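Removed from the display is one protein chain of the complex; every other protein chain stays in position.
Per-chain numbering from 1; labels A, B and C assigned in written order.
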Amino acid sequence: MIIIIKPNTKKELVSSFVAELEKTPGLQAHLVDGLHTTIIGLVGDTSKIDIDNLRTNDIVEEVKRVQEPYKNANRKFHPDDTVVDIGKGIKIGGGHFQVISGPCSVECEEQICEIARRVKSAGSTMLRGGAFKPRTSPYAFQGLKAEGIELLLEANKATGLPIVTEIMDAAHLPLFENVDVIQVGARNMQNFELLKELGHTRKPILLKRGLANTIEELLMSAEYIMAGGNENVILCERGIRTFETTTRNTFDVSAIPVLKKLSHLPVVADPSHAGGINWLVEPLALAAVAAGADGLMIEVHNNPAKALSDGKQSLTPDEFDDVMVKIKNILAAMGRSIG
Amino acid sequence: MIIIIKPNTKKELVSSFVAELEKTPGLQAHLVDGLHTTIIGLVGDTSKIDIDNLRTNDIVEEVKRVQEPYKNANRKFHPDDTVVDIGKGIKIGGGHFQVISGPCSVECEEQICEIARRVKSAGSTMLRGGAFKPRTSPYAFQGLKAEGIELLLEANKATGLPIVTEIMDAAHLPLFENVDVIQVGARNMQNFELLKELGHTRKPILLKRGLANTIEELLMSAEYIMAGGNENVILCERGIRTFETTTRNTFDVSAIPVLKKLSHLPVVADPSHAGGINWLVEPLALAAVAAGADGLMIEVHNNPAKALSDGKQSLTPDEFDDVMVKIKNILAAMGRSIG
Amino acid sequence: MIIIIKPNTKKELVSSFVAELEKTPGLQAHLVDGLHTTIIGLVGDTSKIDIDNLRTNDIVEEVKRVQEPYKNANRKFHPDDTVVDIGKGIKIGGGHFQVISGPCSVECEEQICEIARRVKSAGSTMLRGGAFKPRTSPYAFQGLKAEGIELLLEANKATGLPIVTEIMDAAHLPLFENVDVIQVGARNMQNFELLKELGHTRKPILLKRGLANTIEELLMSAEYIMAGGNENVILCERGIRTFETTTRNTFDVSAIPVLKKLSHLPVVADPSHAGGINWLVEPLALAAVAAGADGLMIEVHNNPAKALSDGKQSLTPDEFDDVMVKIKNILAAMGRSIG
Partner (left out) sequence: MIIIIKPNTKKELVSSFVAELEKTPGLQAHLVDGLHTTIIGLVGDTSKIDIDNLRTNDIVEEVKRVQEPYKNANRKFHPDDTVVDIGKGIKIGGGHFQVISGPCSVECEEQICEIARRVKSAGSTMLRGGAFKPRTSPYAFQGLKAEGIELLLEANKATGLPIVTEIMDAAHLPLFENVDVIQVGARNMQNFELLKELGHTRKPILLKRGLANTIEELLMSAEYIMAGGNENVILCERGIRTFETTTRNTFDVSAIPVLKKLSHLPVVADPSHAGGINWLVEPLALAAVAAGADGLMIEVHNNPAKALSDGKQSLTPDEFDDVMVKIKNILAAMGRSIG
């Protein structure tokens, strides 16, 4: 940690500040005296120092962190890729690439089972479907809830695909007992009470980046889950909010290689939410694969115009078949494959 | 609602689409045929139409909404200002201006009672203090929780100031029984499960704008609470996330007059979180008052350098005294006053 | 164009407004009367109507455009891909993919010629190099100017690669007589005086997206050049400014397919500026290719640590060799190739 002292600060004040800092066991403060600037380099375990409080000191101009504030999620302390075991023979990360697909919302048994069969035959290895739906409007369809999870389990029975579905409140956790991967949506990325509860489970968690959250904040939210003892975290880039309005969100494709450099956790991309429109799914999915993602999450619906949510960005099963062929081609060009 | 048809669409397809639209009772579709463009003007109660689904229709190029998607929060249907009765003789909105101040976190009885006395004597009419603290890092101080609420109630007893404190999970609601105003923080603005639960209470709710949420989304979140029957919603602008890094957030002062034009709900501003640094509190507080806010929320701490959170942006009680004098001067110049 | 009338406007005012609108030859106004809302659909040639002025009318609540404000750049009026002929046997667009590479700044003959030879042998088909350098600081290296262009022409003589270099002021245009492609940098994307002058030439123009400009604004700037009669415009996505600070800019990979859908002009991507750091060049370049770009612009320097600008984001020639192999693999997987 680096502390920059205000210009023209009296030497005695600096000395007594240094003495104060060194009272914390294991910390050493090195003084660097410049022409216009005095800097203190603080070394040792600075993870418990509150950077904002240092800033309130009258002689401090600025404090800059040198080390990342996350540990469990940090590749520096865990150089090898984490491989998350989803169960049912499916792993993700460390070379394993998976495709998660299915409808935005689970609507009825026929719908979810029919889509599950189609996406499986196209090569999808996991099934998504929303049972609890976070909707901007209180008047919009809010999901089938417990019944939706039941229907997903039916679809799993029919196809063998592990299921991924979103949780919106820690109180609903008992309903997710048989769910294979619990998704935390973008709007709940900093719902810290929920993250803490998920840290006490051992379920794989698919953690979506919030639409105005930095890459560091995403890793800090992963840290919340991991600090509770659950290391099965899968990160998901799904587009951020910017000034551009042509696309629903701006797909931050750079987040994929950046996350993989900073962390050992698997990273998937969701081109459906990122672009918000069906004809963008293909180019964004291929871009994500080329950028090194460990997986994709794609919305597929058998009748998009009648979908209860997100029809606009869903692919039909036929369109999904075509996109999957291209995904496999790009993977092959990179020496990779699904599975 | 306006539906723009793709160029060169066959007339029969448009006619059958219009017929389909008019099947919904109470809706009428007017066809406007242009040289390059065909438009359908859809009138009647369009609030239950899913705009995204219309967009998936093959002949539709774009759909534009004409009416706002919120009703209960909409000034068009409720022209007079809402006055929220906080209790203990305090009202906000409709000409009533209030100042809410206190520490970021409640730390101990001495701290909260001392600060409460000081802010009261400076003219503050409500007391804030965090018991449940949403922190980016799992390793940071998370608040005193239930004990923090107890201490706030002590401070209320000592000073008579109504108390405002943040909720992070619907499951904690029983602890908030004697709290005067329940705050929903920026990170939970779209925690819809929490909003629904708060809609079932009759408590005044201070709803903070999320750091990447639009004004319309803030009003939709207010709508979630109001749809449950709780009309006691106070909106709060606290800064949004932009590319600028000199300030913690960008204080969107325009949101104050815009919210007051679109909605009848009271609007307060939080200059402490918006700027993130203590010397910015004064100019931003005065700007908010001049822009027409119904209240301010300001962090005050008796020892900022030792604060367990947000010390950097807190005023000392002496600084707060000075700022309050200036706030009163601006209010007076606008023919207003606190209370 | 759609005009939404304020609620409760008197019928006579609407009628006289409609009559006023129809005075413009070729325009027809269709009235759509709703329960809460009255809409006027304005059809015909609305391109000369000033939308902002309509908005100032007392009875107007909002005006929404239906047609895009650009014509020459619009794929609707020009369905086939434009192929820009660079000269020297090189074409871009309509299936032709090109790689433009070279140093940020031209520094000396040895440097530019050495790099030119290396990038050519790796498969690059055009040479970039800055002679006029837009630098944030007046104290930073500002480029070799006229001499830099001379050195680029030397490198062209030595290798045959067409050259691309940036213009910063219309007054410098005579110096660009033998330049193959004139680049307009992100900071000058809305330097309208410069765009107008370039519209009077017939040179290929590489137009970079401004860091806070929308896709529509980029197309409007292309329109400025095309309105002058110069249709040889190549669009370039190079990252936009967002709240994320891990990367220099946020590479908006979606802009590639969106631009190709909205416009017939070729689209290239600049992964060096987008990411701002050398290890991001490879994943972003591959993502751009997979998303359908018509070309790439990549910074290569033979000694990045001594580069006079942008060393941080430059590849060494050896690194560039490796990246080019992977680019060719992805192209092949898509049934494409360089040239």
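By our rule, a residue touches a chain if its C-beta (ideal position, glycine included) is under 8 Å from a C-beta of that chain, and two chains touch if they have at least 3 such contacts.
Remember, it's a predicted structure, so these values are computed and weren't measured experimentally.
Asks: Could you run through the displayed chains and say which ones the absent chain touches?
Replies: Displayed chains contacted by the hidden chain, ordered by label: A, B, C.
Asks: Given that one chain is not shown, which residue among B:27, B:290 or B:305 touches it?
Replies: B:290
Asks: Among B:9, B:250, B:303 or B:316, which one touches the chain that has been omitted from the display?
Replies: Residue touching the absent chain, from the options given: B:250.
Asks: For the chain that's not shown, point to the residue among B:106, B:126 or B:212 touching it.
Replies: Looking across B:106, B:126 or B:212, the contact with the absent chain belongs to B:212.
Asks: If you put the missing chain back, which residues of chain C would it touch?
Replies: Missing-chain contacts on chain C: residues 47-48, 50, 52-53, 55-57, 69, 134-141, 168-171, 187-188, 190-194, 196, 210-212, 217, 220, 223-224, 227, 241, 278, 304-312, 314.
Asks: Pick out the residues on chain A that sit against the missing chain.
Replies: Residues of chain A in touch with the missing chain: 2, 4, 7, 28, 30, 32-37, 39, 41, 43-45, 62, 64, 66-67, 76, 212, 241-243, 245.
Asks: For chain B, enumerate the residues touching the unshown chain of the complex.
Replies: Touching the missing chain: residues 212, 214-216, 240, 242-247, 250-258, 261, 274-275, 279-280, 283-284, 286-292, 326, 329-330, 332-334.
The criterion applied here is as follows: only the chains that are shown with their structure count from here on.
Asks: I'd like the angle of the rotation relating chain A and chain B after CA superposition, in degrees, nearest 5.
Replies: That rotation is 180 degrees, given to the nearest 5.
Asks: Which chain would you call central, comparing Cα centres to the global Cα centre?
Replies: A
Asks: Can you work out the whole-Å distance between the CA centroids of chain A and chain C?
Replies: Inter-chain centre distance comes to 31 Å.
Asks: Just give me the whole-number Å value for how far the CA centre of chain A lies from that of chain B.
Replies: Chain A and chain B have C-alpha centres separated by 27 Å.
Asks: Cα centroid separation between chain B and chain C, in whole Å?
Replies: Chain centroid spacing, chain B to chain C, equals 39 Å.
Asks: By the touch rule stated above, which residues of chain B touch at least two different other chains?
Replies: Where chain B meets two or more other chains at a single residue, that happens at 212, 241.
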